[in-house]
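Every protein chain except one is present and positioned as in the full complex.
Going by the order they are written in, the chains are A and B; count residues from 1 in each one.
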Amino acid sequence: MNKLAEWQLTLPLALAFAAIFLAPLLMLVGVSFFNDDKITEPGFAQWAKFYGDPFSYKVIGDTMLLGVKTVCATILVGYPLALVYLDAPQRLQKVLIFIIVMPLLLSVVVRTFAWIVVLGREGVVNQLLLSLGIISEPLRLLQTELGLVISLTQIEMPLMLLPLISVMSRLDPNLRDASAALGASRWRTLFTVIVPLSMPGLVAGCLLVFASSTTAFISQTVIGGVRLIYLPLLIWQQSLVVFNWPFAAVVSISLLVSVLTVVSALSWLGRRSGGYVHG
Amino acid sequence: MFSRRSLLAGATALGGTSLLPSLAHAKGIVTAATYPGSWEEAYRTVVAPALKKAHDIDLELQPLYAVDQIAKVRAARGAPPFDAFVLDPGPRITGIDGGLFEKFDGKKISNASKLPAGMIDEWGICVGAQVVGIGYNPKKLPKPKGWKDLLSDPWVSRLGITGFQTTFGTVSLIEIAKAFGGSETNVEPAFVELKKVLPKIAAVGNPAAMAGLLQQGQCDITYTNIQTVAILKSRGVDIEFVKPDSGAVAFFTTMHIAKGAADAENAYKYFDTVVSKAVGDALVQPPHNFIPVNKEVVLPPSLPMTNLDEMSTYVRHDWSKINPLRAAWIEKFNKEMAK
Partner (left out) sequence: MQSTPAGRTLDVEDLTVRYGQALAVDGVTLAIEPGEVVALLGPSGCGKTTLLRVIAGFVRQAGGRVRVDGATIDHLPANQRNIGIVFQNYALFPHMTVAENVAYGLHARGMRGPEVLAQVSRFLDIVQLGGFRERLPRQLSGGQQQRVALARALAVEPSILLLDEPFAALDRNLRLDMQIEVKRLQRTLGLTTILVTHDQDEAMSVADRIAVMNRGRVEQFDTPVAIYDRPQTLFVNGFIGTTNLLNGRVAALDGGTATVALDAGATLRLPAPTGLSTGAPVMLSVRPEQLALSQVPGPESWRIERGLSLPLGAQLVHEARTTDGASLKIVEPRRASPADAARIYCMLAADAHPTLFPRST
């Protein structure tokens, strides 16, 4: 009786989900099985075209690799930041959390164009390095994968830090002391206690950063330029310039499936490590 | 500080003006698609009041990119969500091929005689021109002569290019191809030449990013349209427009009546207002910097032509030939330029 009532309470949400999420998704799949851009002739031509072209595999690979690189960079920068946050006194924590969340408060477009100013040929980084005499020619940072990964690292950082901090601040502070009292160095404590126990947060962060960076169309094209080709650019060209929606649908589904594959592998890892925290 | 009362008074005044037309609701309404951004802004502030004044018609604007206009009318199957399209040459052909337009009756345009020849055809009317050429930073580079210069030193190492996604990008790449022996339907020479100098090229960018890249000095020369140059200049960027020696490229933005439009007659009045001298005089000024089609409009000195007839000497392209090839060109550009 009660169970039934609770189940019924979720109905409106389920219906809304079906209408605004599931239905378009099914339409997307449906559209992909048409041979022509006017969506009249059913067939597998678009699928054959995309997966018959070796270039497609390169683009899928590059897109996934971009996600992996961004994830690695956000971990390298974000994990120490999370540790600093946890050690900071409460007042400083409030300031830090504001700085951490700030990228989320700015529009993607503003963040992205700000990075043009930072990474440009006459941008902040180059002017600094030039004036310090470290380089004699401006470095090329914009329109390179390096520049793209640098800016995505900043743009996606909150997605890594927020889950990481929320899991790590729930860790028993005595664990660190216990480890030290047992003779462990700070590094041993970090790698044998803190890191394993923060895995659920780390995995959640990786998941969000990966999904977000592989689909960050604006950042990818504005900072990376169009010589770096990732799946979102193909989708945009096919749907908004060439008007070939079936092909765009094929690329979209491919992006969705590749991201979901990596994401579900990650969340499987997350579930495996998830039990410890509440132990 | 504002007092509560003055705020209320202000609010009433604002509400009043927006309420008045619908209360009066005299002769009717026209729903028109317009490009988001500068077009939407210009049409809201200039065209809508002019239309109201001249014909007592309310202009309802739907900000939509060309592709969305096409898609919406296609999906509506005879009951379009708006009466009037605004399109660049490529989507215009798509619309004609898709049977999305009503036939156009030029006799209903009272300003027709003031337009240069060929501005009205059986499918629609030209409402604005775009002139494409080379924009460069005169403080960093010598003045280039033509398209070929873009791919040679010193310009090439400061060059920013865009692909076939935009109309101005497509026509520029066609012109580069022509300079190396290609044609409107053969852009292969452009690919061959670009590939040779690719490592030197400063930026291969998203069209939306080009203004920022120029502003930040990431690149100092690119192909672009004259309106973009005017806007950047007004923001204090060092940039000058150059007509290439083979001629600047012109293309026209056209308006069309959607198949099954509810207010076709009002749409004609809307087009007539858009091409009127009064509207043209306003839109040619900053911050809009539109190029008008009405010959009576006084052209500012910043434009490369002294009268609109001059534009007949500009390079034009046949988009019915380009359109079928464009998808393949975009794909080829991806592959040739990809790192």
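The rule is simple: a contact is a pair of C-beta atoms (placed from the backbone, for glycine too) under 8 Å apart; a residue touches a chain by one contact, two chains touch by 3 or more.
What you see is a predicted model; the values in this text were computed from it and never measured.
A.B. asks: Among the chains included here, which ones are touched by the excluded chain in the whole complex?
C.D. replies: Displayed chains contacted by the hidden chain, ordered by label: A.
A.B. asks: Using the touch definition from the top, which of A:45, A:68, A:184 or A:269 touches the missing chain?
C.D. replies: Considering all chains, including the one not shown, the answer is A:184.
A.B. asks: Footprint of the hidden chain on chain A, which residues?
C.D. replies: Considering the whole complex, chain A reaches the absent chain at 172, 174-175, 177-185, 188, 192-193, 196-197, 273, 275-279.
Here, only the chains that are shown with their structure count from here on.
A.B. asks: Rounded to the nearest whole Å, what is the centre-to-centre distance of chain A and chain B, using the mean of the C-alpha atoms as each centre?
C.D. replies: 35
A.B. asks: For chain B, which residues are in contact with chain A within the complex?
C.D. replies: 65, 67, 70-71, 94, 98, 162-165, 202-206, 208-209, 212-213, 216-218, 326-327, 330, 334-335, 337-339
A.B. asks: Within the complex, which stretch of chain A touches chain B?
C.D. replies: Per the stated touch rule, the residues are 38, 55, 58-59, 113, 116-117, 120-123, 142-143, 145, 221-222, 225-229, 233-234, 237, 239-244.
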